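Down below is the structure, laid out as structure tokens.
Of the protein chains in this complex, all but one are displayed in their positions.
Order of writing sets the labels: A and B. Residues in every chain begin at 1.
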Amino acid sequence: MLKDRGEPILQLRGITKSFPGVRALDGVDFDLREGEVHVLLGENGAGKSTLMKVLAGVYLPDSGEILLHGKPVSIRNPRDAERLGISIIHQEFNLLPWRSVAANIFLGREPVKGGVAALVDFEFMRRESEKILHTLGLGIDPDTLVKDLGVAQKQMVEVAKALAIDSRILIMDEPTATLTSREIDHLFRKIRELTSRGVSIVYISHRLDEISRIGHRVTVLRDGKYVGTVPVQEATVDRVVPMMVGRKIEQLYQRTCRKPGEEALSVKGLTRKGRFYDCSLTVRCGEIVGLAGLVGAGRTELARAIFGVDPYDSGEIRVFGSLMTQRSPSHSVQVGMGLLPEDRKGEGLALMLPLKDNVVQASLRRLFPTGLVSPRVESSVAAGYVEELRIATPTVMKIAKFLSGGTQQKVVLAKWLCSHCRVLLFDEPTRGIDVGAKAEIYRLMDEEARKGAAILMISSELPELLGMADRILVMHEGRIVKEFSRDEATQEAIIRYAMGKGDDSSASA
Amino acid sequence: MKSFILRYSRVLLLIALAVALTLASPAFATRENLMNVVRQAALLTMLGMGMTMVIITGGIDLSVGSVLALTSCLAAGLIKSHQTAMWGVLLALGVGLMCGLLNGLMVAKVKLPPFVATYGLQWVARGIAYIFMSGRIIYGFGRGFRFLATGYLAGIPMPVVFMVAIYILFFFLMHYTTFGRSVYAVGSNRKAAELSGLKVDRTIISVYALNGLLVAFVGLLFISRLNAAEPQIGETFALEAIAATLIGGTPFSGGEGGVTRTLIGALILSLLSNGMNLLGVSSFWQPTVLGATIVLAILVEKLAALAERDAS
Partner (left out) sequence: MRVPESIFRKIKRLPGVLWALVALIVFFGISGKGFFTAYNLINICKQGSILVIVSMGTTLAILTAGIDLSTGSVLTLSGVTVGLLIHSGSPISVAILAGLGVGALCGLINGYLIAHLKFHHFIATFGMMGIAQGIALAVTQGAVVPGFDAAFRKLGDGTIFGLPVPVVVALLVVVATSIALYRTRWGAHVYAVGGSEQVAAWSGINTRRVKLAVYVLSGLFAAIAGVVLTARMNSASPIAGAGYEFDAIAAVIIGGTPFEGGRGGIVGTVIGAAVISTLKNGLNIIGLPTPWQITIIGFMITVAIVLDVLYQMRKDRVAS
């Protein structure tokens, strides 16, 4: 088997890609050999997805070169990638639910019969689809509508789509995130079959246990930089995790006061089937509690359920001792709870509205109890926060969509500070913003905590959690599996638990 | 400069139109004619206010013409059979409110797309109006009721008085109340509004309900002016109200625009039709001018936005 995996068929050299304010990739090297599964590992924001999007033609790199079979190629759009035999299987499927499996497999490249009329050759499509599905060991009728398939089957249809264009290189972005363990076994068998036929796979994953089952080599990225590549036999937790983490905690994080007061938020046995189970936690006034875990561990879902946006099946939530009976964000805000959502543009800001409207959006009832709004009060309140948060804007009338990412996040933060909510749920508060703005946000969080706010902070950036939080809870597959005090917590230990490997170390300890 | 032109393009258009018409026709800049223009614009402006509010939430209400027909036919029936117009007026307002509530519930709770939800009611309301009238036309109302649309207050025609009152009311509502803030917030980003603790569903339902109420009121003015009610009235009203909104510069995407723009949009439309009359252009061209104005207004906006993006 290993003899096939000699020469790299694909090489990426010195790929650099910057977005406004962020250098997402910084001279990254990567190579892929024929018939191998090359695992790409790294924390959120390490640049894995960006690198793969460069490969798939979604992003153009600022510099660097891509070599296919030793020859430089340029991939300017998804079509180019397809022509070169590179396919990417996205986490959110690129399929039309109301079309048949065959129509999806051949979408955009429907075979036509000769002649003037150029009619689609459905028979050929069916036959070919059946053949491809068969090689994947799927008993799906090509005429089935995609909407009637399960998640695992949809994923295999994506794979079939890639095979139909004879892709030699397949990029899979966390393919097992939504699969059951039996479906994962099946997927892995298929991956092995594919590699034995010479297909090469770039496999993005967080799950170390999977990696040893399926991968051949592991490459680690960190902060947009290439860290190293190791054969999978050597990719033990002890070897890989330090590569992923690497950073030392910087002086970015300042906590001026750590004196927890009364209990502000208390959650007991909260369960939403399929998302999170039996989650209990408390946050005190003046305390910042971190919530760590991998993407998909259920952290965001838990926070949204606590806030009343998403439903839950059982459990109870108390805010300052009183039981939450109404499950609605409106009620939550009224009792003093705020949520800073993960998706800033999608859920945090009214992009078309002026800054001032955004700042007071969660405080309308507080500021204007009669229902009458005074624009002057609005402006002066907003101006106060612009000053306090050092929001870079010429005027409070500036439309939110014209502000930079970090500034936008400060506006969302200002919205919750303005609301005078004492219990704040922060979901990835510093994602995608530059270091300067991050430092500002940490300062503000510290100040709020000092003034007595109770903050629950979800973050995928461990240094940030370690720097800011008083306690850190770790979630794995919907459960809170570990609580660390500030002194106990280390990046390695948190990652172990987040990856479900916590027991190994405790067993050996 | 460019952004100034972009921002005030509608006002400039209105002024340009007025200047052009003044030069082209001596009959234009007379008190009588201008009053006529405003009077013509009155009902459309009022309907436009409601439509604008709906469109700012990211919705649309196709049912306004039919609801107007239904409420005014029902009102006409009651007004004719009673001594006082009050019961008819109350019935009309009540039914208008109900229709709006129904639309709002379909949009907010059943989560139908607004186009679909109001499209269904459009047919049903019109049909009920026809059935209720069963072929007759009700005409000849009392003087009190007719005063609503034909009377004068301090020398100003009543419809204009109402128009100004409704405009002020809506302007105040949209810009100086928490309700107005919610309307813009919902239209700009429904999820963000919900996460900010705003009562999104309640806002949407209120908007459609308020629009229904307004439509019923305009219907009363309309039959008061016509001095008659028949079920086919108002067939083009929804589209005209949408046209006034769009020409005024409130985009379909929601969260932007405002009632002042719609006031200007309605005035532009009225000036156009008045000007065509004065210049002896066949009124047959009116739909064409309406359609072309909408397309041009949006076109200018798109091109300006493109130019701005290229510049930056």
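The working rule: contacts are C-beta pairs under 8 Å (C-beta built on N, C-alpha and C of every residue); 3 or more make two chains touch, one makes a residue touch a chain.
The structure presented is a predicted model; accordingly, all values stated were derived computationally and were not measured.
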Which residue of B:Val124, B:Val161, B:Leu226 or B:Ala304 touches the chain not shown here: B:Val124
Residue touching the undisplayed chain, where the options are A:Gly14, A:Gly64 or A:Pro78: A:Pro78
Selected from B:Met35, B:Leu226, B:Leu239 or B:Leu278 as touching the chain missing from the view: B:Leu239
Touch residues of subunit A, complete complex, unshown partner: 78-79, 82, 94-99, 103, 107-110, 112, 117-120, 147
Residues in subunit B touching the chain absent from view: 60, 110, 112-113, 115-116, 119-124, 126-131, 133-135, 231, 239, 242-243, 246, 252, 282, 284-292, 294-295, 298-299, 302
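The working rule: only the chains that are shown with their structure count from here on.
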Subunit A partner contacts - residues on subunit B that touch it in the complex: 175-182, 184-185, 187-189, 191-199, 253, 255-256
Subunit B partner contacts - residues on subunit A that touch it in the complex: 307, 309, 329-334, 339, 341, 346-353, 357, 360-362, 364-365, 368, 371-375, 415, 419
